[in-house]
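Excluded from the complex is one protein chain; the other protein chains are retained at their positions.
First chain written, first letter: the chains are A, B, C, D and E, and each begins at residue 1.
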């Protein structure tokens, strides 16, 4: 039977064995289908957290659920805005229900350690709400020992790495959309899907401290990237990716008392 | 840039070109994470329609959206029931909203030809409702030229093939859960994920003409399969898969006037 | 006080006595207001299951709830489509909530044996979802001994009867919409509402194995019937009706240990 | 074909003729399944408005939709409270969606004149909301000429009749629950379902000017009636019923410019 | 630390002390932003119940939650209709969820005595539903000792006061919209916001016993008031206000066993 850490690739009989009475963590990647400039594929926000989960799972004996591949609406200041072709988003309520339902189902299987690993900034509050609603529903069903760790994978970058990868200064996580970090990690994970020639060279986007509805596209870089990934390399990507995996594996080991 | 038909692997700029002013169809696989006996992985209902979409898309110049990998609750008489470990399902309303949101977003990109290719029987009425709600919402937004083709891929099997694959008689689509058809097609598409030694040998399940809530597990084959896949082969799988692809490609060509 | 098995006709004091501490089953017909060709009234899908419930209730000492008289949207391949005048349907979510609420209320009264008797194919998955949600809610309220039997009444037809009623071959349950079975049973139950002269004589509808949204009316028989009821008779109707009642009464007696 | 004014009894072809291009009004009774003391059946709030609609429809050439037979939760001060066995109620949101969906469907058929005839006080605000939501949805679909008349049938009683029926003074519409008016009209319409011997003789209920959640049953007359129907007679019932029909027919004739 | 009875003005540490293990009642005013004629501000329905709560809280040692300042849609016969500029209303479901959420949160803090003090007739059924849903949710969470008193403050007016304030006869609570009672109480509470010169002098509105959707503005007094507040005085306002406070304080003292 499959040695995979991917739940989707296991037969239910094997999955049941792996659960080990609920002691095995399940990691759920929550991504998006969102434009990431002319040089990166639309699946960046799904590919990266899924790969992080897969590597971390191998180290800590966890399992990985199929990713949620559609996320909340892209926002101008963190994702360029939801008006780009290709960006395919859910209403907030839909994402909440989707994530809540999945958590409840893993709880039904007996899982008691879940990590929600978000790859798309705009998801964070909706997946947070999903965790809260799931915990509430589970309590009503008499399940009170669930523990969920909820994270954006990028928040695990250390300051040391930040200085190393951005020697000229880190713009901000929001402006990093389709920038050096994501481009580097995708070069590491899916180089064939990265068209480095197309990396935009423009200056970081400059936004006022507010948003406008409906979006005004002319205020957003036409490329869809919010900063340039010109200094991205696969090596930087590997370095960051390994650090994410390492830090997340350590955090989960500690939190789940593995 | 990528030659993939998978939207997820395209940059938005390439995706926009491929849309060709809305004349390009988008195929959306809607699967499930559901037990399929001790010999098949949990992702059968996602893998098969996604592969069908990918091959059909290549032939007709269409694009394939990321699959919805979680489906509606498994029912005893068509999927063994939702109580098995590994079966990870959504509330009906969640699946409706998810599918509706995605259709609306492709409409926003300019897509006007969509195929919903379902891989899990239990999804059908909820994805049907999603199509209806999406059409209604689009109408309210002034979009009246959307055309959606909604199908379960298995319904395209011809009688001739049915006789060939099931020389001793076709049980029923419901009892085919994890049976000869799905096992064969998975042997063709993902042989490494099929553990043929584990194929159950029991007789087809025998159900009364009604369902019981809550489910009574002892009435359902303990394997989770509703009939035996013992006579499955990769050759049969290829034959059926090719037929699905061929028939669906033809149907979409006709319906979308490609 | 009334001897009726219809809950609606009882005073609450009589109803309370009849409940017998929750041992009395409650049967809930779930129908539709849907076109059934030019010869049958719009209420076929409500009249038949309500009559089945009433007769079955008399035999097994059950009670019958007022029917839900509006159902889910008619589908082209099983009901002709939702575009006909007269077809008056609910959103899927509405039907789910309606059915769920009613089940929860009977549970509050102390009922622990419920049968959902569906008269309209398109309802089935939504009433299924309602059963699942009701069971979940009841569990959260501490009620864990509810048992619900969920059925489409027509699924109780035996093969012997099928051969008898359709000597030239049974088309399919979907094509039976407004065909021989429904016409016969309505002739038996409500002959004054059947206009036999109007029974369409056209061949059974011929559909591809998929649906189209929005519906394309020209692909559907203009009569609204999917096959001809020309060979329907009141005698056949009585025969089938009696069999439905008999089989359902037996099934409920067994399942509810009456 | 049927001469009935009940839509449920018409074939769709007859229904279409009767619609007369949208000039024919459709009357929708919205009732409840609610205890009405030990002497009246649970369906009072459905039977009365349905009968009113049927008679009014005959006079003005209107059609009557199948009643909504489940209503909003009974309140102590107007219906005795929702804790009685037999009272079977919907969540407010469910009743709103149900009513909204039905209105939208009649609009799709071409109906432009709708009367919502409520038989259960507690429904009124939820059916009001349904009217508002339906009008909003229809506007978004481009339908701007719908007119809905929304009423509780009892509000049409004249002061003269009130003095005649209640010579000793009218308690209040709320206390009239299962009292003289409803008992009289049911004696007129369904005498076989009224057990006059069981009419409670207690004084009208005496409530403080507020409600308590959860309900405290001991504060409510044990009979479920809020005042005594001892002075009810079929003659009074006929008189009031005829007046309702007459006044409502006149009001609709005027409002719909029939 | 603040001596305020307003929860909003307390630090959480002070609030916790005041809760006294759940024995302290929390009063929640539920108002509206609704036109009240040319002479009264839009906040009447919030100001009055909030002031009532504040004074009552001082007497009985209760706390007052921030008011819900937006209410359900104004109805022609009780508020003039929702079409006036300034009237800013919620969908029914929104108001239900809002009120339910707040009740659940106070329950989480340990509060077990809650009064919902409504200032806007149209809210009543939706806040009633909120109480019911909150009680149900709390029960599922294991909290079974919550008691909620739900009221419209005006229902506490005694008949004696009614005769005193309306010596020429009381029109009806519905017609009192922006009439003598509200104008008087606002003169007492916020005289600077009342423009007495603008009090309409027209006769009370005259409505048929039904509502029309969409609203027909010409049937409603152009002023937005449904009766004239010409005889309003601050003295009457003080008298009524004091009576409300007194009666409500007494009722809560009794119901909460303070």
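FYI, a contact is a pair of C-beta atoms (placed from the backbone, for glycine too) under 8 Å apart; a residue touches a chain by one contact, two chains touch by 3 or more.
Just so it is clear, the structure is predicted and the values come from calculations on it, not from any experiment.
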item: Missing chain: touched chains present in the view; value: A, B, D, E
item: From E:90, E:215 or E:249, residue that would touch the chain that is not displayed; value: E:90
item: Listed residues E:23, E:59 or E:109, member touching the removed chain; value: E:109
item: Residues in subunit E touching the chain absent from view; value: 1-2, 7-13, 15-16, 19, 33, 35-43, 46, 65-67, 69-70, 84-91, 93-94, 97-98, 101-102, 105-106, 109-110, 192-193, 195, 198, 224
item: Hidden partner interface residues of subunit B, rising order; value: 140-141
item: Touch list for subunit D against the chain that is not drawn; value: 136, 139-140
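Just so it is clear, only the chains that are shown with their structure count from here on.
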item: Touching subunit B and also subunit D, the following chains; value: C
item: Reference interface D-E: repeating pair among B-D, B-C or A-C with over half of contacts shared; value: B-C
item: Self-contact between copies subunit A and subunit B, residue sets same or different by half; value: same
item: Superposition rotation for subunit C onto subunit D, Cα-based, multiple of 5°; value: 180
item: Subunit A and subunit B, separation of their C-alpha mean positions in angstrom; value: 26
item: Subunit A and subunit D, separation of their C-alpha mean positions in angstrom; value: 54
item: Residue numbers of subunit C (touch at least two other chains); value: 91, 93, 140
item: Complete list of chain pairs which touch one another; value: A-B, A-C, A-E, B-C, B-D, C-D, C-E, D-E
